[in-house]
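Before anything else, here's the structure in question.
This part shows chain A:
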Amino acid sequence: ENLVIATVNNGDMIRMQGLTQDFTDKTGHTVEWVTLEENVLRQRVTTDIAAKGGSFDIMTIGMYETPIWGANGWLVPLDDFSAEYDVDDILPAMRGGLSHDGTLYAAPFYGESSMIMYRTDLMEAAGLEMPTAPTWQFIREAAAAMTDRDADINGICLRGKAGWGEGGAFITVTANSFGARWFDEEWNAQFDQPEWKEALTFFTEMMSESGPTGYATNGFNENLNLFQQGKCGMWIDATVAASFVTNPNDSTVADSVGFALAPNAEGVEKRANWLWAWALAIPAGTQKEDAAKEFIEWATSKEYIELVAANEGWANVPPGARTSLYENPNYKEVPFAQMTLDSILAADPSNPTVKPVPYVGIQFAAIPEFAGIATEVSQEFSAVYAGQQTVEEALAKAQALTNDAMEAAGYR
Partner candidate 1 sequence: MATQHSRSAARLMMAPAVVLLLGWMLVPLIMTLTFSFKQYLPLRGGDLGWVGFDNYVRFVSSSAFWPSVVATLTIVGGVLIITVVLGILLAILLNQPMWGQGIVRILVIAPFFVMPTVSALVWKNMFMDPVNGLFAHLWKFFGAEPVAWLSEASMPSIVMIVSWQWLPFATLILLTAIQSLDSEQLEAAEMDGAPPIKRFGYIILPHLGRAITIVILIQTIFLLAVFAEIFVTTGGAFGTRTLTYLIYQRVLESQNVGLGSAGGVYAIILANIVAIFLMRIVGKNLDA
Partner candidate 2 sequence: MGQIKLNQVTKSFGETQVIPPLDLTIEDGEFTVFVGPSGCGKSTLLRLIAGLEDITSGHIEIDGADATNVPPAKRGLAMVFQSYALYPHMSVRKNIAFPMKMAGVPEDEQKRRIEGAAKALNLTDYLDRKPGQLSGGQRQRVAIGRSIVREPSAFLFDEPLSNLDAALRVGMRLEISELHERLKTTMIYVTHDQVEAMTMADKIVVLRAGFIEQVGSPLDLYHAPRNEFVAGFIGSPKMNLIKGPEAAKHNAATIGIRPEHTDVSMTEGMWEGRVGVAEHLGSDTFIHVHDTGLGDMITVRITGDIQVKHGDPIFLTPQLDKLHKFNDQGLRID
């Protein structure tokens, strides 16, 4: 059979496309890819599944969509994997985030948290040493110390780009690490609380001291470029970035990158790291359920990891999905492996903030309205980063629009 798979255009997924011949050889099924940029992909698959379009047999979705769609009954439950697939090998945090009511609805292709990547050489030159679990205050000082505008070196590069999955995700985990939360237990927006103001102010000030020009439009990719070109002292972002910045083919600083846990504000127990997985799911109602399951089993299996390792080396295997990977001696040699695992383990989607919240998810709240709200909120924040409004104005607008949207959706 011929499977149509919607997927995102990141490196791991592209790599998988190159290896599908292996799947076809094994099962006789062919695969057609619809590769889209992340935002386009989300919009596309959401429309399709909500309208029951049936354009795709497999969709690449994330931790945000899976529980919501699973609850709606839009996904085929993935509860009958073969024994050799070893479902229990999937990292519990991932499995939890991709399940609804204990049933797995999407199999993680890879998972990630976020962590600090920093330039050991610059750190040394600044006369500082990175603790394994730094605080925001340290990060800010270190960033200021590493900044050298003349040499085009920014102490720290962070996401400021509007969009819930971009700057929105980052400011949310930052706020978490300052003790803030999106909603109280009655679904009231919390942007009027001091923690948010503290977090946003801190972030904005630090970035204007030590961040790159125009960081208000920087997302993952822009920062990756900057870091690879040696223009950043530190970068806090997805753990998967580690393999890119340490890859000497692309990165000019490959041999001087260190890793540390994402920071927290002094005295706050939550750290600024998230949890995310790109996972494969089958929309309910597809005619090709069995073949689709076969594919998912192939793509998220241990064998696939080995296949990649054999072709591209261990540093390039999809990380963050399986416990066994981190027990593999070959993989342990990869410099960022342990820190990735530690970061993932430090994230707890069902208990993401200091104060209690009614939602699941660390850098998002797994409710259908969140993407829309968070995108607009992050746009307000980006306007702060670009110097177009103050922190107070942005928070006030965020508060208003969030409450408004929640009301529209019937939460309040």
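The candidates came about this way: all candidates are chains of the complex that A comes from, given by their letters.
The criterion applied here is as follows: a residue touches a chain if its C-beta (ideal position, glycine included) is under 8 Å from a C-beta of that chain, and two chains touch if they have at least 3 such contacts; residues count from 1.
Keep in mind that what you see is a predicted model, and the values were worked out from it rather than measured.
Here chain A touches, in this complex, candidate 1 (chosen among 1 or 2). Across the complex, candidate 1 is touched by residues 39, 43, 46-47, 50-51, 68, 72, 161-163, 212-217, 222, 225-226, 229, 231, 368-369, 371-373, 375-376, 378-379, 382-383, 385-388, 397, 400-401, 404-405, 408-410 of chain A.
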